[in-house]
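Only a single protein chain was left out; the remaining protein chains are all shown in position.
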Amino acid sequence: VSIKKGDFELKIKGLVQADVRTYLDDYNPANTSETATTNRNGLYSNDTVTFRRIRPTFEGTFGKLVGFRLTPEFAGNGSGDAASIVDAYIDLKFSPAATLRAGKVKGPVGLERLQSGGAITFIERGFPTELAPNRDLGIQLQGELFSSTVNYTLGYYNGTADGRDVAATDSDNRKEIGARLFLEPFKNDPSFFQGLGFGIGSSFGTKDQGAFNAGSANNFLPRIRTPGQLQVFSYTSAATAATATAAGSTGVYADGDHTRLSPQLYFYRNSFGLLSEYITSEQELSQGFVAVGAGSTPSATTTQKLKNEAWQVAVSYVLTGEDASFRGVTKVNQPFTIGGPGWGAFEVAARYGKLEIDDDSFDPVTEGGVTFARYANPVSQISEAEAWTLGVNWYLTSNLKAVLNYTQVKFEGGGGGTAAAPDDREDEKTVFGRLQLSF
Amino acid sequence: VSIKKGDFELKIKGLVQADVRTYLDDYNPANTSETATTNRNGLYSNDTVTFRRIRPTFEGTFGKLVGFRLTPEFAGNGSGDAASIVDAYIDLKFSPAATLRAGKVKGPVGLERLQSGGAITFIERGFPTELAPNRDLGIQLQGELFSSTVNYTLGYYNGTADGRDVAATDSDNRKEIGARLFLEPFKNDPSFFQGLGFGIGSSFGTKDQGAFNAGSANNFLPRIRTPGQLQVFSYTSAATAATATAAGSTGVYADGDHTRLSPQLYFYRNSFGLLSEYITSEQELSQGFVAVGAGSTPSATTTQKLKNEAWQVAVSYVLTGEDASFRGVTKVNQPFTIGGPGWGAFEVAARYGKLEIDDDSFDPVTEGGVTFARYANPVSQISEAEAWTLGVNWYLTSNLKAVLNYTQVKFEGGGGGTAAAPDDREDEKTVFGRLQLSF
Partner (left out) sequence: VSIKKGDFELKIKGLVQADVRTYLDDYNPANTSETATTNRNGLYSNDTVTFRRIRPTFEGTFGKLVGFRLTPEFAGNGSGDAASIVDAYIDLKFSPAATLRAGKVKGPVGLERLQSGGAITFIERGFPTELAPNRDLGIQLQGELFSSTVNYTLGYYNGTADGRDVAATDSDNRKEIGARLFLEPFKNDPSFFQGLGFGIGSSFGTKDQGAFNAGSANNFLPRIRTPGQLQVFSYTSAATAATATAAGSTGVYADGDHTRLSPQLYFYRNSFGLLSEYITSEQELSQGFVAVGAGSTPSATTTQKLKNEAWQVAVSYVLTGEDASFRGVTKVNQPFTIGGPGWGAFEVAARYGKLEIDDDSFDPVTEGGVTFARYANPVSQISEAEAWTLGVNWYLTSNLKAVLNYTQVKFEGGGGGTAAAPDDREDEKTVFGRLQLSF
């Protein structure tokens, strides 16, 4: 709804997602307790009812030039239950071709990442989003050119870890540049390819955590999650490595260039939708040693560029004939009504995606006679994951959506065993349900 | 106030409570400092001005079917100062007899618990609320039958500790069922008993914290507070028990069925109000031992069902003739006006309540030659509390209320001494004042 006064217009919007999460086959009968957070080779999670997003939005415009958006988050997905801010920016709209936006925004790299949290086809985004920047703080120039067929973003940001939000203030002195070019060449032409869009998103920056505070802050290192929202990969931390070695490890820290590149594509035609993206994230990481025991002579710090990659293909089809789009099914022909004929719109969808961690991450290193994982421990961290998801979306009205997803993820590594021969983590099988209200 | 656009209506409401809390006779002259948080047998608290509730509410409806409510809390009653969410749900109103509600709601057990925080007669709710579930995450079916004379709720929840809000995600894999039936048989009949309502609320579930993470999470164990908001009872934690024993204790953890039952009643007739409820909360708890010193051979874990109970009776009378109700005095005949004759409405109220902890909680146990409290320590935790409160409510207008309460609580145990002969905690005497704005 909107409130106007003179040339000022304030819009109040909202997005609420209440989720039910069920993890199948995740109980290990050998374990007498059912509440272990880690057993069965790392796979266990409590079934739960939870809020995924509770986001009122305040959007406003002052005449043609100035606009803003404020979106707090009350679902407390981060640590604890506390509210925080997700989107907050000020716009200076010089022309449709050039808007200057300052504040907290989504980094311009991942395609599904840039899709609104209320419009995504599945309950959780896929693997490519885990390698793309999430919200970052910065200033960006964006706009549409050539009758809206070309869309560009060019920005300067604090720089954030893969798949994560930026901290309230920058954790290093270095910055990141992000850019995205997206084309919809047939947008204004009612042909078969009218709903085709493709482009490339990228970021380049330097991240420098510094050796001596490497253990304390890992704001720049990713902690990769599955679509079931369980963390399956992180780099070695200082505490982990220091145990049982004569010389302790500083843990892994960001120490140099970080480059992301993501070719991306979508195609919508009537009820059919296709979304696909590929992403690589290449980052220079260092790991050093510190003397622990008497007489220990730590080796030199090593720096390496590691490259993780992910891709996905998702298709969807609206059974009841409504149009599919990057914004979801926005218009429902026959909304659900009590005692009436309407049942809303139904959509089916399927997705396949893959994540590959750089193999060099798992190279062992020997220090003071003890061998351990230099960048990541193959016993506890996965090296590869493949996920497929089947979903049904029921749009009762254009404001209310019910979603049901089945997802299965197959892993390599991370399931115990030895560093030389790690076991695979058990398959993750989840049934997630969602009731979503948006206005 | 409400904003409409088409069949969407958004309502903005608010509740602000600024409290002044004074604790009488709580200074121990033998202690040279006046800021001890524990002295005089556990009783000491700083006098303070504080916010109890700062709750804007966004409520909306989309046509007849869909509704929602979002209430953040900015008073930061939890740890720290941070905002959180108290109510957040989506409604599907199939008919007055059947509404499906999903999200964060009050568990359907305690009568005073279900009364709105702005409508309660006294500044703080009584002992029964400390044994009832507070907000829980889940899905419930609710409705009114037989011309609104029968009100029912049936729900499926994550399950929460007595007197506490649920965590953002479930802390175990087990769930809880809650149900409430409330009758107002003479509601539509203008007789003496028109304002009579009675019913029963109940919950049944299993809670399973697991032995090996018992010490870390006590999300399922109550920490019971007085009307003066001081904690007077909690179960033994791992850290407490482990000191000075050859075999340490895992601390107490939830480990089995948890059943609550609460018969309840209210009666409003003109200016007179009566509210009474009784509640029992029965929960299976376990406590085990872990080897600490060399050669210690821990005994087996013991599990026991412990039953706590509480009840209260509260009466109120509006001196200025307005009607009393479960929603408070909602209409003030002569609002307070500057230079005018109106002085608002005045209400007097009194309450008596009692809390009893299961005596078996305090059974001692001997392990490795050391005797200590198995479930709760009678030296520091009370076993019984009796409270009476006198109150005056001044409704200046229907939006502004000033409240003054005197409460005195008498305890058994928890005041030092020895486990065999614990001293009683000193009486708690409090004068609380409140200025409340609601709209």
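Going in written order, the chains are labelled A and B, and every chain counts its residues from 1.
Heads up, the rule we're going with is that a residue touches a chain if its C-beta (ideal position, glycine included) is under 8 Å from a C-beta of that chain, and two chains touch if they have at least 3 such contacts.
Remember, predicted model here, so these are calculated numbers, not experimental data.
Q: Would you mind spotting which of A:P72, A:P263 or A:G417 touches the chain that isn't drawn?
A: Result: among the candidates, A:P72 touches the missing chain.
Q: Based on the whole complex, identify which of B:F146, B:F193 or B:F439 touches the chain you can't see.
A: Within the whole complex, the residue contacting the unshown chain is B:F439.
Q: Which parts of chain A face the unshown chain closely enough to count as touching?
A: Residues 3-5, 8, 10, 58, 60, 62-66, 68, 70, 72, 78, 80, 82-85, 88-90, 92, 94-95, 102-104, 137-139, 157-158, 167-175, 208-213 of chain A touch the chain that is not shown.
Q: In the whole complex, what residues of chain B lie against the chain that is missing from view?
A: 1-3, 12, 14, 16, 18, 20, 27, 32-37, 46-51, 54, 56, 74-77, 80-83, 336-338, 396-397, 399-400, 435, 437, 439
Note that only the chains that are shown with their structure count from here on.
Q: Nearest whole angstrom, what separates the Cα centre of chain A from the Cα centre of chain B?
A: Comparing mean C-alpha positions, chain B is 38 Å from chain A.
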